[in-house]
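First the structure, which I've put down as structure tokens, then a few questions once you've had a look.
For this view, one protein chain was removed and the others were kept in their places.
For clarity, chains are labelled A, B and C in written order, and residue numbers in each chain start from 1.
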Amino acid sequence: MTRNSKVIKREDVVIRFSGDSGDGMQLTGTLFSDTVALSGNDMATFPDYPAEIRAPQGTVGGVSGFQVHLGHSEIQTPGDYADVLVAMNPAAIKANVCWVKPGGTIIYDKDNFTEKNITKAGYLKDPVAEEKLETYNIIPAPISSMVREALKNFGLDAKSVLRTKNMFALGMVYWLFDRKLKYTERYFDQKFSDRPEISEANKVALRKGFYYAETIQALNPVIRIEPAAIEPGTYRNICGNTATAWGFLAAAEKAGLKLFIGSYPITPATGILEELALRKDLGVISIQAEDEISGICSALGASFAGRLAVTSTSGPGMALKSEAIGLAVMAELPVVIVDVQRGGPSTGLPTKTEQADLMQALYGRHGESPLVVIAAGSPGDCFHFAFEAARIALEHMTPVILLSDSLLANGSEPWKIPSMSELPEIKPPYADKKKIPFLPYERDDKTSVRYWAIPGTPLLEHRIGGLEKTIKGTVSYIPENHEDMVKKRDAKIAEVANSIPGIEVIGKYTGDLLITGWGSSGPYLRAAANELQAEGYEVSFAQFNYINPLPKNVSKVFSRFKKIAVGELNLGQFADFLKIKHPGFSYNSINKVKGMPFTIKEIKESCIKILEGK
Amino acid sequence: MTRNSKVIKREDVVIRFSGDSGDGMQLTGTLFSDTVALSGNDMATFPDYPAEIRAPQGTVGGVSGFQVHLGHSEIQTPGDYADVLVAMNPAAIKANVCWVKPGGTIIYDKDNFTEKNITKAGYLKDPVAEEKLETYNIIPAPISSMVREALKNFGLDAKSVLRTKNMFALGMVYWLFDRKLKYTERYFDQKFSDRPEISEANKVALRKGFYYAETIQALNPVIRIEPAAIEPGTYRNICGNTATAWGFLAAAEKAGLKLFIGSYPITPATGILEELALRKDLGVISIQAEDEISGICSALGASFAGRLAVTSTSGPGMALKSEAIGLAVMAELPVVIVDVQRGGPSTGLPTKTEQADLMQALYGRHGESPLVVIAAGSPGDCFHFAFEAARIALEHMTPVILLSDSLLANGSEPWKIPSMSELPEIKPPYADKKKIPFLPYERDDKTSVRYWAIPGTPLLEHRIGGLEKTIKGTVSYIPENHEDMVKKRDAKIAEVANSIPGIEVIGKYTGDLLITGWGSSGPYLRAAANELQAEGYEVSFAQFNYINPLPKNVSKVFSRFKKIAVGELNLGQFADFLKIKHPGFSYNSINKVKGMPFTIKEIKESCIKILEGK
Amino acid sequence: MEEKTYNNHTMKDFKSNQEVRWCPGCGNHAVLNAVQKALAQMNIPRENYVFVSGIGCSSRFPYYINTYGFHGIHGRAAAIATGVKTANPKLSVWNITGDGDALAIGGNHFIHAIRRNVDINIILFNNEIYGLTKGQYSPTSVRGLVTKTSPFGTVEEPFSVGDLVIGAKGKFFARTIDTMVTLSTDIYVEAERHRGTSVVEVLQNCVIFNEGVHDDVAGRDVRADHTIVLKHGKPMIFGKENDKGLILDGLKIRVVRLGEDNITEKDLLVHDATEPNPGIHYMLSNMKYPDYPVALGVIRSVEGRTYDAGVEEQIADIQKKSRIKCMDDLLMSGSTWKIK
Partner (left out) sequence: MEEKTYNNHTMKDFKSNQEVRWCPGCGNHAVLNAVQKALAQMNIPRENYVFVSGIGCSSRFPYYINTYGFHGIHGRAAAIATGVKTANPKLSVWNITGDGDALAIGGNHFIHAIRRNVDINIILFNNEIYGLTKGQYSPTSVRGLVTKTSPFGTVEEPFSVGDLVIGAKGKFFARTIDTMVTLSTDIYVEAERHRGTSVVEVLQNCVIFNEGVHDDVAGRDVRADHTIVLKHGKPMIFGKENDKGLILDGLKIRVVRLGEDNITEKDLLVHDATEPNPGIHYMLSNMKYPDYPVALGVIRSVEGRTYDAGVEEQIADIQKKSRIKCMDDLLMSGSTWKIK
């Protein structure tokens, strides 16, 4: 396919696909981002969809969106505002027009702007007029009729024909950004190898879209984003849930253990279970449990039996697992609990993102029950921190909570594939088979870690459980023993701080404001910090991934800045935790609880206010 | 029964009954404290028993104890050290001798000091020598043989005869402290009205003990504790669990609502369910649910149906209820969740006391899910705070967590019976039947409280649930709506601060040290503060019962003291919470995690260290 | 209740103002329809209906029906409904749930509500899949089903709803098909009339994640031959031509053709839904295609004491006997003493 229009280069661009839940926008976005990644751009994505499987057709509530931010240089977030919006129906306009940059391009299926759909979307008559769309570059394409025409001889039923509309739209977008169709075509060849007519129909729709855009010279000039200057290596596109699953697989291999997952499906965590259920080839034992309690309890059983055990869930499931996590604390068994956070409280906003489970992760158990909490910061990051969570659990004989969220789980980015040989070995503290009798709560002097004796090993038979015990494993209500054990369990977790890196300051070593945050807000805060720096502000950024224990250099770093800002998608939970752990500083919270990530713009505004002392 | 030995008066005295789990020590202690209370002393008790129903006979692990502190003036705690120890076997000596005051009296059943029992208790040969008991006033009484002799003509089997040993011992103690037998005799008359031989046997044993003590002039002089100068009124002895149950009953009456309890048994909370199950005469609907989740869920159902709904449990059950508590936050339904704390984490020390569920109560849910947390400070106090919990739940349409603990639950004290007419009316915010359509999340402007529309009411049909909603009750994923609702729920809880009293300073208005604490540690901290004041230290005390929201005068009060100490039976959870809510102060923690209450002595020592800046 | 109530309800009275958000073609639409019909038929004031649900596609049901409604949390609807009904036995309480909601996470509350015989009506939408979370297998999924969490097929046996109900001491069990609106309506009415826990299993089609799962029995063309609608007191006849029936052969049920081997209607089993001994109901609810027709209708309906009535009666009884009539009485009961 050769191109025959003018082309200009741009640093980065944001595209948002949006349509009805049934319009296949998630697939469209994924295919687009695969193509973008395979052509060497850096990129970040943000899928955003309703909680219903098919929310009422044509309504704003039923709009499903997928945003892709691609660039020539490093891309940190899926972007605030879109350069191009693809809207398959009026509701998609209604839901998204406020997210389009002034003068941006809006492609829509004009065939879908029927009176019924216009009303359903909540417009009176004419969305174009009502939204003042003339100020944008609007491309009203007759997508439905064009695919109907293009596929009329395919012998497909009307529904199947219309299902290719998204590919027509995608074809148009490929033309706008000067992209190749081959990666997407290859996808259809593989996906529908047994139904070639479907594959062909989609490819035809894709190509027709591309040609149509060229014919009408949809954008002039066309935009080209040169490949990013990315660290050499082999890359793949990865979403957070897959990266998390793979991080555990890598840890299992490095520890020489079988991986076990016991989980109950819940949005947005299910992908981890689904990915691991697929990995029977790597020996994964996966149980879809009857509920979350059984999920973690079966994992504890597996851990007792000597496996690397994990369980994955979201907020409501975390709540249910609380009691069993307490048992894990007491039994001192290695287990990783993944909480892919979503909008709460209760069922809340199940498909939206939020970071409001932090306090639950830290404190959501009765008694003094300390454990390790860590949080991943980007989709690819999930691999590393899942690995870390497993390493710490196994080496420190403790439950570890790994916090992810909806944004990371479904978002994807190009990810440099590590080689297994680069990753560290994991060495669990196995009990010495010669040292008999085995004392279940004997500990390593330095780390306070107990030893792991695994069923099937002769002469290490022993009993553990939730009642307080002496070093020998005898149930004990002796006051001093209890206090001693409470403190040892606490010390064991505190000691983990010695095996984790300190926080790193991005930007100047010292300054007026240190912007901090944790988990998935990190990239947004960092991007805002970068822009502020470019504008001449004395601000730096530091990301937290290790939450409990906190890295050891925190107060040293904090003390070098005049002010500290903490940005998070909740009402200030991490800031509260910092108040407990580092009460010497005062913290300026930047919060948002809208089921959506920060925009760079709002972070910058908040930071400037803080800098100006407002 | 007239007395014929010398009598001296004492301000207060501490007695500890101890013996095998099968020896009936809990009953003995209870009967003694009833008698003490009925004769007008102030008093506090501390029952302390093993987690097993009958832990191995004769071992230290099987020792069950009951301590009573009675006095002429106000009694705040069950006392650190005992003036008199009753020990039914060698193990009881072993377990308790360290808790006897120097020179104190030790009564023991010398018939039980057989070789077997001595070995079982972990002595080599002679407890008297090994423990240097000569330094105490020891009274080796042949209790077993005396009751055998006394009851030989009763036709009872040997087991039943020996079961009266505790009454013989109790009779001795009554003589020592110049008490009447009639209250205890009356108990047996009522309890065994259908088995008069058992009643008589116990009464005979009681009397024989009394006479025996007199015969041997067990203590010279005998001690008399004059009745305390207590506020006029009608009194009864009450333990925390009963007081809690009654507080709810009172609230139900004041609100004009039926009381509903849905609970699952768990030590030490079961007594609340048991007490309410008895109160069918007052119309209580009690469900013994299949688990704790069902306990709270049935309560939520009852609340939706328009009842005053409560659920009671301990730490492990709280963990299980987390998810449903989140639903209560979201549905904004009134419900009280009682957590009678015990030693944790996990199953921990199920019959011991601890205050380590505070963080769980505050933060043990996913998402931003604020609720009200309050804590009772003494057994009798439980009535008032159960009432308050119910009042706040009903008037503010929110779940309220009421924290009690093992110490309060089983401990008892004389309690001035309130008249129902003194208690305030409770007025739930019922929906206006005329205002149609009913909007489930419409709120009172000032308090942010929504209105309560109850099934059975025509035209107020509506739907609530765990998904985020608009004011109309329509499910909504709109970003702004979510943030707005999150903030409104938060504001609603914060607003409760306007309807609760401020903290009160006991002692001087200002000073070197403010000793604070919450819940059942209060009386111990207060007693220590009193003693320190008497010794000339500039210390005062303030008790927290309202934890979230905190009373409004906290920072004003705190700022009047040079230092602040926070005493609690955990690793510092309330101090951490204060760091979050009042970060301007620094807090000195006094902690203990031994499954036991503070001793006044250790609190004083810690406070002096703090005062001296160590 | 003095206020005006709508006792002459029509279906429309039970339509809520919420948009129905199920997928077009989902079996749930028909169930909603049948329930609304049933509610309108019964002489119960609208304000006395309470619909409680868990989480799942099916559990969105309460939003779409204009009664009191409580959309709970996953698996807990039976516990919430138990609370509603025991707190106020006057209400007509309905528990809407899915195969995942009732039988996976909610299994315990389900069997305990049944054991206690709380007078609630449980409608279990059995699509043999988790719909809302996009297609994982459920405890009723057939062995070997390939889903997102069983990419190589499940390796576990499914529950049969009827077996579990009977095993938990269930006294009312019925089965219907989503699209059989008339049969369903009748069953819902019977379920409400039955005092005690009524469980209605609806074979429901999830067009997105388990399309056609019940086609073998629910398909319009095969339905008459692959199902039997049981009617209390009626012989067990089925088939498009009413030419097939069921007889008892030792301890087993056998399918026969009328006319063959001299078999006439008289030889057929007569359905007795009220037989307390569950043996025959167990066999009937367990019949599976292709060996047997799948049983529809009210399979079991046995009278028994209900929990909510038991609680209510006990309270009334004690209240009659006890001298404690109010809080002041209680406060002053037992050992007290006066300080002057």
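By our rule, a residue touches a chain if its C-beta (ideal position, glycine included) is under 8 Å from a C-beta of that chain, and two chains touch if they have at least 3 such contacts.
None of the values given here were measured: they were computed from a predicted structure.
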item	value
Omitted chain - touching chains that are shown	A, B, C
Touching residue (missing chain; options A:Lys6, A:Lys180, A:Arg195 or A:Lys280)	A:Lys280
Which of B:Ser18, B:Thr184, B:Thr270 or B:Ser406 contacts the chain that the document leaves out	B:Thr270
Absent chain, residues of subunit A that touch it	34, 37-38, 40, 183, 227, 230-237, 246, 249-250, 253, 258, 260, 262, 279-285, 287, 289-291, 293-294, 297-307, 309, 323-324, 326-327, 331, 417-420, 433, 455-467, 474-475
Contact set of subunit C toward the excluded chain (per top definition)	104-108, 111-112, 115-117, 139, 152-153, 155-160, 163-169, 248, 251-252, 277-280, 282-283, 304-305, 307, 310-311, 313-314, 317-318
For subunit B, residues in touch with the removed chain	51-57, 59, 61-62, 264-267, 270, 273-274, 277-278, 280, 286, 288, 290-292, 316, 346-347
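Operating definition for what follows: only the chains that are shown with their structure count from here on.
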item	value
Distance between the centres, which are taken as Cα means, of subunit C and subunit A, whole angstrom	39
Per-residue overlap in subunit B, given as positions that touch at least 2 other chains	323, 326-327, 331, 465-467
Where subunit C touches two or more other chains at once, by residue number	55, 71, 73
